[in-house]
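Only one protein chain is missing; all other protein chains are in place.
Chain IDs A, B, C and D follow the sequence of writing; residue 1 opens each chain.
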Amino acid sequence: MKSSNTISKKAGLPPGTLVHIGRHITDKIKVSIIDYDAANLSETVCKSTEECFLFKETDTVSWINVDGLHDNETIASIGNHFELHPLLLEEVLNTLHRPKVEEFDNYLFLTLKLLAINKDSNSVVSEQISLVLGRGWVISFQEHESAVFNTLLQRLREIKSNIRKKGADYLFYLLIDSVVDDYFFVTEHISEVIEDLEEKVLHTPDNKSLQEIQHLKKQLINLRKAVTPLREAVATLDRDATILIEEGTTRYLRDVYEHIIHINESIDLLFDTLASIMDLYLSGVSNKTNQVMKVLTIIATIFMPMTFIAGIYGMNFDYMPELHWKYGYFGVWGIMIIAFAIMVIYLKRKRWL
Amino acid sequence: MKSSNTISKKAGLPPGTLVHIGRHITDKIKVSIIDYDAANLSETVCKSTEECFLFKETDTVSWINVDGLHDNETIASIGNHFELHPLLLEEVLNTLHRPKVEEFDNYLFLTLKLLAINKDSNSVVSEQISLVLGRGWVISFQEHESAVFNTLLQRLREIKSNIRKKGADYLFYLLIDSVVDDYFFVTEHISEVIEDLEEKVLHTPDNKSLQEIQHLKKQLINLRKAVTPLREAVATLDRDATILIEEGTTRYLRDVYEHIIHINESIDLLFDTLASIMDLYLSGVSNKTNQVMKVLTIIATIFMPMTFIAGIYGMNFDYMPELHWKYGYFGVWGIMIIAFAIMVIYLKRKRWL
Amino acid sequence: MKSSNTISKKAGLPPGTLVHIGRHITDKIKVSIIDYDAANLSETVCKSTEECFLFKETDTVSWINVDGLHDNETIASIGNHFELHPLLLEEVLNTLHRPKVEEFDNYLFLTLKLLAINKDSNSVVSEQISLVLGRGWVISFQEHESAVFNTLLQRLREIKSNIRKKGADYLFYLLIDSVVDDYFFVTEHISEVIEDLEEKVLHTPDNKSLQEIQHLKKQLINLRKAVTPLREAVATLDRDATILIEEGTTRYLRDVYEHIIHINESIDLLFDTLASIMDLYLSGVSNKTNQVMKVLTIIATIFMPMTFIAGIYGMNFDYMPELHWKYGYFGVWGIMIIAFAIMVIYLKRKRWL
Amino acid sequence: MKSSNTISKKAGLPPGTLVHIGRHITDKIKVSIIDYDAANLSETVCKSTEECFLFKETDTVSWINVDGLHDNETIASIGNHFELHPLLLEEVLNTLHRPKVEEFDNYLFLTLKLLAINKDSNSVVSEQISLVLGRGWVISFQEHESAVFNTLLQRLREIKSNIRKKGADYLFYLLIDSVVDDYFFVTEHISEVIEDLEEKVLHTPDNKSLQEIQHLKKQLINLRKAVTPLREAVATLDRDATILIEEGTTRYLRDVYEHIIHINESIDLLFDTLASIMDLYLSGVSNKTNQVMKVLTIIATIFMPMTFIAGIYGMNFDYMPELHWKYGYFGVWGIMIIAFAIMVIYLKRKRWL
Partner (left out) sequence: MKSSNTISKKAGLPPGTLVHIGRHITDKIKVSIIDYDAANLSETVCKSTEECFLFKETDTVSWINVDGLHDNETIASIGNHFELHPLLLEEVLNTLHRPKVEEFDNYLFLTLKLLAINKDSNSVVSEQISLVLGRGWVISFQEHESAVFNTLLQRLREIKSNIRKKGADYLFYLLIDSVVDDYFFVTEHISEVIEDLEEKVLHTPDNKSLQEIQHLKKQLINLRKAVTPLREAVATLDRDATILIEEGTTRYLRDVYEHIIHINESIDLLFDTLASIMDLYLSGVSNKTNQVMKVLTIIATIFMPMTFIAGIYGMNFDYMPELHWKYGYFGVWGIMIIAFAIMVIYLKRKRWL
């Protein structure tokens, strides 16, 4: 049912009520923990949520990754342990929310969208990722298990890795960066699809192109809905100093910010290109109408006068001298050929032939 | 009479004159009071307005709800008792006002619109709700009795309810939230209507679609007129600290603010979609003209040359050798068939057939 | 002469030169004075300007109303007496100026437009009203005598009137409010005209509608030219505290400000509606072209093939067996009827019939 | 040669190199000086630039006016004497620069455009005027001698003139005001041309109108290029207090600022009007196509059926009973007249006749 995924499902419930708004994807919530410092790294998949809570107070950096959002109880118990605000948990579960950052007393909350291309339908599919940065820990919530953090994980496992020497804020940055990097793939894919479409519309504008333009426009709108609020959110992170993020990390966040601006500009550009293609399409259609009209006019211009002449000599008057001339018939043919020639010359001069 | 509901009815009267501008809906003003603290809750429907005034000075939270705005005297006596500014009362009664917030010395005034969909006409209908927050009391004015606060009332009646532990500012927030939650239903309904329309226009663009586009545009404009000023108003509430609203409640107001932004973005999106549908419609019409022209041209291209040939041999010249050939008639048929074939091949190559 | 009313008439003259730019409407300047406090009120029509000057230093509130701007000498002598800046007087006389507020050392200057509808031409006509607020006095300059302040005057004459207890700043507010109230009538009138036009364009788009759209657009532009700068001006009044306006009056000015914003939004809405009507019109025209084309195509599709068949049997070949068949003629009719039927079915399936 | 006047001519040269970019208009640079105070005024046309330099240190106000910019040496020697920054001189000579104001340590620099209408081509022609305001002196640079400051000069020569009592900053204001006053003439002229065009397009839209729209659009763009940056520049003068401009003069500058805003709004309005005319033109063209189509359809609708009937009875079948009826011929005429009548009624009901 369409409407079951909409925000209105929640309307009327008390604020702070945990309701998962979104698709139910994973069968079971999976909570895994990576705990590391420069020297050591341990990876655990928690069986009970209580297991996770041992890591909160350690000096090491703890990364708690939660795959799946449909089990309110688990989410709530994590929330309780880390003293997360009820509204924050609500927003983690409401996957239709727009990206935003919010600062709380002891932690920082950021939600953003993971984007990918469904190659079959050329559609942008989006999932929500929520990140909470505390002192020495980061929690990431995903709608289901995905590969987006795999590269990061591999780098983390290397003992010489630069990441291991840095704090939770640097991990927080890397998580954002991993998600944003995927946006480049998405915009590039759409950009290629649009280029192909432009080529096609330029040569054979048909009704299907129009539907494709509409479809791509919707994909771009979805893209923009994910990227524009994120830009504001990361700008806020950059601008408002918080003790949770060290100054050295701020420069890296600014780099992410530049990437998002770059993507945003690409999206604007693609919108402009789509508008140009729409212009091309419309002007292509009116060119085609023009062509059709020309053919009709040429045919009519040539045959109407000649048919008229033939009509004249098909009349049955008793006294029509031309009918009895010896070369009358051939003369008429001559007149017709001359009329034809005049019409052709006229049309040539109008550049219609 | 149309103009009797317009603001100009008031033009020229002294400022502070109480004139009810809007539809007269309820027969009798109904004033009801909910007075509660964590332990107790009392509900009263006042017979005389004086009854209500007992609750103002208590330590408990008092919620005075007024249904109906057509009885100026009652409104004025409430206004006097709570020392409300004459301009405030004027705005409560003028239901054509745009949403806004205004801070007075001892209370906070907010007016906003309750929106609903009239399913018969697919129209957005709006009513004005005005809220006044004082120390320990909230007054809500509605144009007529509605179900919008029912869920809230039920939660309030539960003794364990979280709301009972909090102050009048939290009640104030909940009232706003109840109204804003309904906006999601409205935008979603319109969104579904627009999706259906898009599907229809893509396949059979007709004049009725155009009227429907215009109608939906007007609904969106009405929606925006209710939502955009409210966004500013709630942003003001959030930004300008006031002693009437505790810091903890501010975060909840920000949540309402995010909801309004979300709705606002949906409305912008729906406007864009309507513009796209208009494009689809126009391009559909010009495609249809193109189709019609093609049929005409095909018919003319095929029959004009053949009719000409027939015309030739309908001439009555004495000396027309072909007429006397034995197979002249069949030869002419042959020529016509060849002409027909050439035309068909030509049209096929133009991809018109 | 058209250009005699334009600003360029003044170009090149020294700044501060008093030149009346605008229509000459009244025969004689009329200067009248209302002087009042809570207890007394006196009304005088001055014969000489010197008479007026007695009222400046009194403790009562003096309202000097000047009807007519064509007598530079009178204006100049008032200016001298009240020590008005030469540039201010220049702006009072230049009725093509845009609304604005300017604060001087001892007084406040505001010019705004009085708008009305000329019902014959459905045009917005505007006149300039300039207000100067000093300590205990207000001067109002009008292009000619009008009824705009009559209601205010009547209220002022009542001894119990609330106005009489307040200062010159409240009178200043009431004068602005009287003018702004008229804007509602103007926008509502235009709004009704536009609604009628929309209805008309939807059913019978013709060339006259286009001219009406253009005309209404110009009226809206004129309206906006009066309202938008006034919004800024009143916002300035509200924002920049001045000792001439008491704090209590500021709230009333904010109310006027809200009215102006309301009007401004209505104007924006009407612009949007006009744009929609233009779309309706254009799409109506292309629908009509489409209709015309369809009729042409139907006629041609039906008659061209049949005319061709008739042409065939009008040929004069010696040997045409069908001509001699007994039922040849009726057979041809049969073929024609079949051709006709096929065409009708084809057109029905295309939904053109 | 077109490109010789373009900025790229300077590209690559060291900054501060004096190159005159613009048309070479005057044969000889003319430097004239007006030196005045309340009592005395002397006018000198300098033969050598050294002559001018005597006036710099006097207590009187000195106005050095330079007509012609093609003699780099003279310009440079003036620059040296008044200690003008090399970049300033560069901008004086580069007449393609946009208007701007720049404050230096001891003087203020403003460049703006003198606009006029070339009545033959209805084009806006612009020249650059640069003004430097120092303590007690003003330098004005013009591309060639013009009449723009003549009125000002005449007023200056009168001994009772108000100007003579004021300082160099007031002269500076008057110079700006003289230039800006001319803008009113230009916008009014274009406004009249546009009104005429609108009238014309409404009645006979032809291809030439389109070219005129394009031409006027370019003129407006040129106008805006001169006015918009000037608005910013004068706003800067008004906002940023500088010791070179006395407080009394600031109010006059604000007046100029209001004029520029007024002109700017007129330009925006003219752009809107041009866009409306373009709409009128396009809709006029499609109306004309519609008209043409209607005529074609009417002709075809009337004559095709009748021609078909005539074709029927032109067939040569042996057995066609109608041919032998006595009133067959007249009967056919009757049928044709009935067909004609039906068609006319049909077309009337479609409102095409």
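Just so we're on the same page, a contact is a pair of C-beta atoms (placed from the backbone, for glycine too) under 8 Å apart; a residue touches a chain by one contact, two chains touch by 3 or more.
Please read all numbers here as calculations on a predicted model, not as lab measurements.
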Residue in contact with the excluded chain [from A:Val61, A:Leu89, A:Leu197 or A:Leu296]: A:Leu296
Given D:Leu152, D:Leu223, D:Leu244 or D:Met315, the one touching the chain that is not displayed: D:Met315
Residues of chain D in contact with the chain not shown: 2-3, 6-8, 10-12, 14-16, 85, 87, 97-98, 100, 207, 210-211, 214, 217, 221, 225, 278, 281-282, 285-286, 288-289, 291-293, 295-296, 299-300, 303-304, 306-307, 310-311, 313-316, 320, 322-324, 326-329, 332
Hidden partner chain, residues of chain A it touches: 151, 155, 162-163, 174, 177-178, 181-182, 184-185, 188, 192, 198, 202, 251-252, 255, 258, 261-262, 265, 269, 272, 276, 279-280, 283, 286-287, 289-290, 293-294, 296-297, 300-301, 304-305, 307-308, 311-312, 314-320, 350, 352
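Everything below uses one rule, namely that only the chains that are shown with their structure count from here on.
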Pieces of the assembly after leaving out chain C, positions unchanged: A, B | D
Interface residue overlap between copies chain B and chain C, same or different (over half shared): different
Distance from the mean Cα position of chain C to that of chain B, given in whole angstrom: 27
Chain B residues counted as touching two or more neighbouring chains: 286, 289, 293, 296, 300, 304, 307, 311, 314-316, 320
Chain-level touch network, classified as line, ring, star, complete or other: line
Listing of all chain pairs that touch each other, if any do: A-B, B-C, C-D
